[in-house]
Structures are given as C-alpha cells and as structure tokens.
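Incomplete set of chains, arranged as in the complex.
Think of it as A and B in the order they're written, each chain with its own count starting at 1.
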Amino acid sequence: MLSVLHRGLLPLFCALTLSAPALAAEPCLPCHLEKTPAAVKRWQESAHARAGVGCEGCHGKDHDKILKGEAKVDMTVCAPCHKKAFQEHQASRHGMGLHSGWGCTRNLPGRKADECRFCHREGDTAPRSDVQCARFLKQSSEMGQIGCNSCHAVENACDSCHSSHSTDLAIVRNPNVCAKCHMGPDHPQWEMWQTSQHGTINATLGRNTGPDCQTCHMPKGTHNVSIGITMNSGGIPYDEKKARPARADMVRICSACHASEFVRRELQRDDAVRAQSLKLLKEAEQILWDLNDHGLLDPMPEQRPPHPLSGNKLVTDAQMLYEDTSHIERLFFKMKKYDYARTVKGAYHQNPAYTHWYGNAELKMDLIDIKAEASRLRERGKKGLERKSSIEEELTALQKKFERGEISDKEYAREKEKALKAME
Amino acid sequence: MLSVLHRGLLPLFCALTLSAPALAAEPCLPCHLEKTPAAVKRWQESAHARAGVGCEGCHGKDHDKILKGEAKVDMTVCAPCHKKAFQEHQASRHGMGLHSGWGCTRNLPGRKADECRFCHREGDTAPRSDVQCARFLKQSSEMGQIGCNSCHAVENACDSCHSSHSTDLAIVRNPNVCAKCHMGPDHPQWEMWQTSQHGTINATLGRNTGPDCQTCHMPKGTHNVSIGITMNSGGIPYDEKKARPARADMVRICSACHASEFVRRELQRDDAVRAQSLKLLKEAEQILWDLNDHGLLDPMPEQRPPHPLSGNKLVTDAQMLYEDTSHIERLFFKMKKYDYARTVKGAYHQNPAYTHWYGNAELKMDLIDIKAEASRLRERGKKGLERKSSIEEELTALQKKFERGEISDKEYAREKEKALKAME
C-alpha cells in the first residue's frame, strides 16, 4: 500500500531536502522515522518544521520522561509563541475545561496552588458546587483518562483540536474536529447541527452559505469559543447583567447573514424554551427533595457509599452522581444531564427533533416516570416496611429543611409546634 | 474572510450588472445589503432574480407587517407560477403536514373553513382521531414553533425544503434536505437510509447507482412524495383497496433497478413485519385498556389534567399525550410512537439494525416492561390501597366497555348478570 512508500522513501527524501528543520530534529529522526513514522511525517509537513521548531523545542530533552508519558506537551509549551490564541482560549470555557483536564489535584502529585483554587475558595476545604468533579473522583484511573480527560484535556492541550505534529489548518477548520467531544447524549451539538438548516445548507453549498461550528463560535478565528453564550456549562442562564452583553455579541455574529430583529426574536424564543424546561427540572427536583425529607428514597443517602464531596446527603446539583443512587435519582440525572441539555441546545442550534422529541418529550416523560416512582415510594412508606409514625416523618422533614437553610428558625419553631399539636 | 468580499464587492457588482431584476429590487437593496446580506446574496444568484421576480413579488409591500413576522411567504404566493409542483404537493402527505403547520385553528385568528374540515367532519365538534394535534395543543407557543412547526410548516411553505431566497436545486437534490425533519426517534429515515445498502452505495458510487430519498420518493422530480406509500402517517396499513394501486406504484419505482418479482417479495416481507409489529402493539394496548377498565392505572384519567380532545378518558390512539399520564401509558407511547415506527420504516428502508435492534427488540422489551408494570398495578390493586370489591371492579369494567361500544347491550346485560350471580 501507499503507506509502504510513505514509510520508506518519502521521509528519507524529505529528510535530505530539509535543511535547518532537518538539522533541528536530526538527533531524533533516524530512530523516530521507524518508531513513530506518522508523527515524523506530520511534523515534516508542518509549519513548525518550516519555522525551525524541532522535536526538542516542544518535547524537551528528557527522553526517559517522554517514554514514561510524563512529559506532556501542554499549553505552557505552545503559549509563548501563540500568545493571542492562548489568551483567547484562557478566557473561554475551553480554557477552564471543567478543570478535569488534569483531574482533581487530590489525584496528582506536585499539586499547584492554582489547581486548588479552581475548586476551593481560599482557605476552604469544601469545594464550590458549580465545579463538576464529583463524577471524575469516582472514576477508575482508566475511565478518567479515556472517558473524561480525552475531552476535558482541551483545557490544557492544544492538540485536543489541532492534533499533534500536524499544523494543517484544514483539521481545525472542519467542524468534524468539534465532533470529537461535542457529541453524545449530554451535548449532541454535532448531531443537531448536521440536520439543522445551517448544517444541511453547509453540506450542500459550503460554509460561506451554511455556517458551521467555527463560523458562529469562533468568529474571525478567535479561540474564545464562549463569545455569545448566555448560560453556564450546566445550561443554567446567566443573570441579566452577564447575559446582556453576551447576547449582544451573538446577535452581532448571526447578523452577518440575518436581520438582527429576526435573530433577537429567534434567540428570545429559545430563551423561553430554556426557561420552560428549567421549570420542569425544578418540579422534578422538588419531588426528590420531598421524598428525601420524608425518608422515602430507596436507598436513602445514608444507606449508600458517601458522595465524594457531600457525604451522606442527597445531591441534585451539578455534582450529581450516576452510581449507587436510587432509581428516582437516576431518572432525574438523565432528565437534567441529557434531556434538559438536548432541549435547550437543540433550540439554540435550530434542530426541531432535538428540541422536541429528544428534548421536551423526554423531559415530560421523565416527569411522568418520576411522579410514578414517587407515588410508589410514598405508598411503600405508608405500608410500614420502613415505618415511622407520620409525625416523626414530618419532624424529620422539618429538621432537614431547617439544616439546609430552606426555612428560618422562626418558621421551624412554628411548624414543629403545629406538627406536635396535631399529634395530641 | 471571503465573506467580507461577499458582503462588500460582490453584491455591489451584481447590483450594477443586473438590469431588470436590480430595478425590481432597487427600493429594498440599499438597506438590505446591510440588514439581511445573506438573503440578498441568495436572491441575486437566484432564478427569481434572473426572471425579474424581486422582493415585493413575494414579500408584498407592507414593510411593517414583514418586520413583525406577519407576512409569511406561504405557498399561496408560490403556487400561481409553480402550479404543477403545488398541485403534486397538495396531493401528498406533505401537503397536509398533519395540519399542525399552522397549528390548530383554535389558536389562530381568521380561521378558514378548510382548516376546520381537516380535523372535523361537517357539523361535528369532536375531531376525527387520526388527526394528530392533541400534543400540539399542549405545547407552549415557543415549543410549538420550533419543536412542531419547524417541520410541519412543510404543509404550507416551499422554503421548508427549498430554503428561502436561494433557488439552487442542489439544495433539494441532496437527501440532506430531507434529513432536517425525517430523522429522530420517531421517523429516522435519514439515519436508516445512510447505513442501508442503498445509502452506502450512494455514498461510494453516487445517486445513479445508489438511490437516495429523492430517487424513490420523488420519481422524475414529482412533489407528490406519497406515491407508493401503503400506510397512514401513524404506520397503520391502508385497506386493500387503497393499498393495491399504491403498492403497484412503488413496485414500478423499484423496478427501475430491480426485478419486479424481487421487489414484490421484499415489500411483502416488510408488510409481514409490519403486521407482526402491529400485533405486538395491539397486545400492549389491550393491557392498558384492561387496567383502565379495572380502575388500576396510577393515576387514572380522571385524576389528571383532561386530554385536550377526549377529556378524562384513556387515550391510546394517534392523539396520545406524553405528559401527565401514568408510567405504563408512557411505556406504550414510546412503543407506538418510536419503536413501531422504527421497526416498520426500518424494514421498508432495508436497514437491519433499525428493523431489529432499534425496532423489534425494543417492541418486545417494551412489552416485557408493560407486562411487568401491569403485574405491579394489579397486585397494588389487590392490596386495597385503592380498594373496591372485585365485583364492583368487574361491573365498572363492563360499563366502560359498553359505553365505548366494545360490547353490545345484550352482551352487557348477560355479563352483568354473570358477575352479580358470582357475588351470591
């Protein structure tokens, strides 16, 4: 096959004709033409080679470390030459990568203070809850590598998108590159875009007529992919102060083709879909907490392995786990993590099936299932298999509400008195 | 980027060189080159521009209405010039669009008698049940727009497929355009076709060897996409009288490449798959009605918001909702709306995985789950949480069967007597 030629003659030819770059890589090439032929080939065709940036320039000189996979070429290597891209990236959500690019620092030797600060306020051992790392903490090392860090390494590795060694911009100009991570049940932007109007026009008439990911999310090639986004990574809307300028940015981007009035109307319609979907989530969440307060989950948080951050408490925010919980929590996880995301992102990416069937219909059906399971758990509670007097249940529920600050101490005292009176 | 050139020089150039069309659009162009650059560009490259059909020709003159989004360019605008396409379209299922393209007329001012007749027989306030609009009636306005009408607008808007302003036939000759709507859990024809023999050959050798959507469903470019279809939009087979000529049409289409005997055998095999799948649906449906008749659903129809068309009754036909019902009804909704469709359409589109794994296996597993939930509900009933005497349950069940015409008054009287006798 052609690869035989590539492996033998072509690299040899390239090695002889390249002067300065060849010299720069010379120590590595004889071995590596045989050991890592693709990497060498890609480098030889690259802008780095033409600019005289050889192997050691990025990989360093410690070959033992490299062999052990301990000399990752991270952004600190690329940044000095690619300042603009680096700064834009750092300002974006890619640059924070949900900070699981390197995993929680508890798992790493030589932790840097910077890493701690991502999850913790100064001097506080409790993590801020909007940082999602509880699920990562539960992973085996292998699952963490391939299942989490493969994508979240975007925080700190340019080759997440740019591939390694090749500098061919065709790779990053094709929306396929975004599909490596932005697909799947929790954020299927690739799938949504492909069958949206934008995607189908793009497939037929090209990117100047049908915009792709890069058109809207990397205008003029900026690496700040978060321009124009008006919600956090869990799909929770920003407050007005933060959302307003972001929305103005997005309107500007869409107005490259569309009337800005049309753009505003469409995006406001999508905002409404988001708000309606959030309401459904809240309704479902309330049911879970009510069951929790009445001691009716099966199993209860205290009857299962503790949550890595919250211990033996119910967790329904961004730190929610998908293992060892009750069936009704599992239903809510799907509702929140997959179906809410698909409804909302489906709307903003103008895909009817994702907004409706994969989205809204699933949210509504999740709610049916959650209510049905709640009904079953309540009846189960009444049947006394885990029987407490109903007064005890009410007092326990009130205590839990007070402990998490949902009712004041005045309300707590008042409600307690009511419950005890009812007992007489 | 190239779009800068497009936005600046090219339109200017076009504006200067086009004579009659330029004059026709002249009032609009100066503003709109800046306000809606893509629309202007597409129009300038279009056959409409070359034929002297300018902005006002389609949009009318009332700029205020246009700004408010109240001057939709619908088919009544296109039809006078594109008579053949319009008539073919009207004869097809696209032309009826499940009549949610404009929503149920209860939601619209200025309703036309034609619209009423789509859902109602003359003089009848009860809708015919094979018109699907109950789910649309439950949607928020925003979800109705993006989740339903984006696709169902095909009934009344040529730009559903043709895109707006561009008249480039490459758009509508690429099966991608069908994918905008014909994808998703309830009708994944795009997905099925892509990995079928037809689709894979199409990807490798092109459409003259591997047929695409348009080849089979728009033979010779007809807009009557329903030629050769032998079932209604819910997948229920036509009666023999209607199916026969339709099947003959499809055999004729497939015989462009295949032996007609082979075609007939294959399609009859698919008919058998459809009949077998329908039997599974009926089996599941019967279980639901039996539970309903015995007052065992949780919640019962009378314990939930009324169905917009049927009130407080169980609904398992095409008007079925996916919200506020019981868990077992939700299981049946998935079975009927998604899994039956995938099995049947998977067969007719020659996709094994959709026919089998996404189809038949899911139908069978839905039936397992429905039977399991029925077993649970029956046991729950016996445990007396919602306890009636079993004689009462039987009498209620009989009454319901009689009221909906499932048994005659003679049978009703006879069965009632039997039940009462058993009581003694």
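Keep this in mind: contacts are C-beta pairs under 8 Å (C-beta built on N, C-alpha and C of every residue); 3 or more make two chains touch, one makes a residue touch a chain.
The shown structure was predicted, so the numbers you read here are calculated from the model rather than taken from an experiment.
Complete-complex copy count for the single protein sequence, taken from this structure file and not limited to the 2 chains in place, is 3.
We take it that only the chains that are shown with their structure count from here on.
When subunit A is laid over subunit B using CA atoms, the rotation angle comes to 120 degrees (nearest 5). Rounded to a whole number, the gap between the C-alpha centres of subunit A and subunit B is 33 angstrom.
On the side of subunit A, the complex with subunit B involves touching residues 194-197, 199-201, 203-205, 208-209, 220, 256-262, 265, 269-270, 272-273, 276, 347, 350, 352-361, 364-365, 367-369, 372-373, 375, 379, 382-383.
Remark: subunit B residues 1-3, 6-7, 35-39, 42, 67, 69, 139-140, 142-143, 145-148, 150-151, 163, 166, 168, 170-171, 174, 176-177, 179-181, 183-186, 190, 298-299, 322-327, 329-330, 333-334, 380, 383, 385 touch subunit A in the complex.
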